[in-house]
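With one protein chain held back, the other chains of the complex are shown just where they sit.
The block that comes next holds chain A.
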Amino acid sequence: MTEEEKERNVIVCRCEEITMGEIRDWIARGYDTFDELKHILRVGMGPCQGRGCREIILREIAKMKNVPVSQVDPGTFRPPSKPVKLELLAKKEGGE
């Protein structure tokens, strides 16, 4: 296996099991924003909400587009909302 192949096999997003190779292929096709990669590959949508993969992916986009990382759109960040049970929300004041 060449270095390139080894790198391609590295899992970048562990939550969704996405490899560097998959990410590189989609960036090369022109899907070079974090949000597009998220919509296609679900990267950043796992339990860690991208803490484990966002930086690596942004760096890869920057490298492939030959721009500084600071110029790469970090994507819409949805703050980790505190999940609330349906039955609690349903019991709020002013019920039907």
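Here is the rule we go by: contacts are C-beta pairs under 8 Å (C-beta built on N, C-alpha and C of every residue); 3 or more make two chains touch, one makes a residue touch a chain; residues count from 1.
In the analysis below, contacts and distances are computed from a predicted model.
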{"item": "Name per UniProt, for the chain absent here [options: \"Branched-chain amino acid ABC transporter permease\", \"FAD-binding oxidoreductase\", \"D-lactate dehydrogenase (cytochrome)\" or \"Protocatechuate 3,4-dioxygenase subunit beta\"]", "value": "\"FAD-binding oxidoreductase\""}
{"item": "Listed residues A:E7, A:D35 or A:E55, member touching the removed chain", "value": "A:D35"}
{"item": "Touching residues (missing chain, whole complex) on chain A", "value": "29-33, 35-36, 39-40, 64-66, 78, 81, 83-87, 89-90, 92, 94-96"}
